[in-house]
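Next up is a structure, given as structure tokens.
All protein chains but one are shown at their positions in the complex.
Labels run A and B following the written order; every chain starts at residue 1.
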């Protein structure tokens, strides 16, 4: 099952765990939380002059699916432009159609984190 | 029928836990499925539903958080735990740092002093949240309660995680 393996892999070997300096002007940080599971997710992006996300990292405390989601999302945004990342939708990763359901907040949490990071970056740029 | 009437308790947030227990046992002695083993299938079905309601009600009222969420619901504020989300606020920042402290604790082999320190901080926060919730309920300021419930959920979670991680650590060294 391609789907399970990929997600499991991101859970057992999460990529991009870490943090960037939040004072850095090229870094946008997003912090979101879902109280039901006690998930709290910090997602950071490093954007270059051309508006492309060079690097991304995350630190998530919470349930397994939250950790896997954040790992997947940081992989996904790398190399994308701000505009592309903003319109993130949980689509491309999966090929199978018979998928298990997801927890309601899990389907939104990672997205919200990216969007929060992007708006933080934009705000910094304005100031 | 709401759970307060079911257990014959006054409809207030603060309850007499002993009375709840007593009435719970009374209801069980009356409606437990084992008492209806010879009845018709339709009767048994009704009794099963009733029994489930009694167990659910007891669980809900016994636990502080569940009772709070339920009480809000009775007063017209539906709080779905699954859809509560918080974003970029001070609370999350402080909460996140608690987890970072937990990480440090793990790295320092659960130094006794630091462990106690963290446990106490979390416990204090929990007590504070609970007291606030009780207060706001008394003043019927329901909207305010929703926010504090989110915070309490987070603190209960990190309390559990701390306990689990500590136990794992103890098992490893034994």
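Here is the rule we go by: a residue touches a chain if its C-beta (ideal position, glycine included) is under 8 Å from a C-beta of that chain, and two chains touch if they have at least 3 such contacts.
The working rule: contacts and distances are computed from a predicted model.
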Protein that the absent chain corresponds to, by UniProt name, given "Protein translocase subunit SecD", "Chaperone protein HscA", "Carbon starvation CstA family protein" or "Protein-export membrane protein SecF": "Chaperone protein HscA"
Option from A:31, A:68, A:85 or A:113 whose C-beta touches the chain left out: A:68
Residue, one of B:1, B:29 or B:173, that touches the chain absent here: B:29
Residue touching the undisplayed chain, where the options are B:56, B:106 or B:131: B:56
Where the missing chain touches chain A, by residue: 3-4, 6-8, 11, 63-65, 68-69, 89-91, 94, 97-104, 106-108
Missing-partner contacts on chain B, residue numbers: 25, 28-29, 32-35, 37-38, 48, 51-52, 55-56, 58-59, 80, 82, 167
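FYI, only the chains that are shown with their structure count from here on.
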Parts of chain B lying in touch with chain A, wherever the complex brings them together: 81-88, 92-93, 95-96, 99, 149-151, 153-154, 156-158, 160-161
Residue numbers on chain A that touch chain B, as the complex places them: 30-38, 40, 42, 61, 103-105, 108-109, 112, 116, 120
